[in-house]
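With one protein chain removed, the remaining protein chains of the complex are shown where they sit.
For chain A:
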């Protein structure tokens, strides 16, 4: 499967995506999310404080997942340079960021990934570094086989997608054979102590629905995952994060193609939860694109909606005060983060 960009698909253009998100439907139109926020006294949405720097190291990936909001894949060549990483390091050094969240694509495919992790650790031995590892990368090439040891050496927290504890559902979303490889990779991480009680090495799994429906309640599904993975494969992990699919990029394309778009949006809108809206991740996160531009979140990054702080739109121009005072840009895709129990890169928010 090729990326939408390689297919020259109309939804590889962020303008087209935004147009779809704001088109008139029988049950909603325009920027409906802003209206909902206003009714919750949250508009304009402002940050609380900037704690998390989520850095996209590139769109290159060894997988082509059907729902990917990054439209990542082997045919994507966008990659963060070492110069831009240096600019990120300056921000990590000079500002009170408590978590650095490394994402992609497969962040490990960036040739400077290890250098970057070592440099962050050299600045701060305690800062929480999360790597969003797709698991299969560990087995994709001999040069990645020692990633579990590398993660352990630098005390990285590992967050990995596993849509289900069976092959059928996992492979239907992430590609043929992904489940078996993911299980092997999880065993390798467990061998290093990841997800093992008392080791201090955190391995969290991420669930998102394989289709046009809402995620299950996090606590119940976590218990089910723990039992099934332990019983059948002897695998352990720390927490399961349930995430709602946001209607952008490949998932938006799927919704439109399968005639599920309107029904899905209606469900997200009906499930709007003001408490979840108050806890959205964009209030304490800045997302850094592969080219150094700054966004309110990873989803706004993919829609190319740069932060509204005009003097601080690139990592080299970081102005902490401007970013803390900015208004967060919201559109209808944001309903994905405020539906039900809420959704973020760390799971539910309520």
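Assume contacts are C-beta pairs under 8 Å (C-beta built on N, C-alpha and C of every residue); 3 or more make two chains touch, one makes a residue touch a chain; residues count from 1.
Keep in mind that, in the parts below, contacts and distances are computed from a predicted model.
From the set "Branched-chain amino acid ABC transporter permease", "Peptide/nickel transport system substrate-binding protein", "Pyruvate dehydrogenase E1 component subunit beta" or "Alkylhydroperoxidase/carboxymuconolactone decarboxylase family protein", the protein name that UniProt assigns to the chain left out of the figure is "Alkylhydroperoxidase/carboxymuconolactone decarboxylase family protein". Touching the chain that is not shown, out of A:73, A:148 or A:211: A:211 (per the contact rule at the top). When you scan A:29, A:166 or A:258 for touch with the missing chain, the hit is A:166.
Checked against the hidden chain, the listed residues A:51, A:180 or A:224 yield one contact partner: A:224. Interface residues of chain A with the unshown chain, by the touch rule above, are 164, 166, 168-169, 209, 211, 213-217, 220-221, 224.
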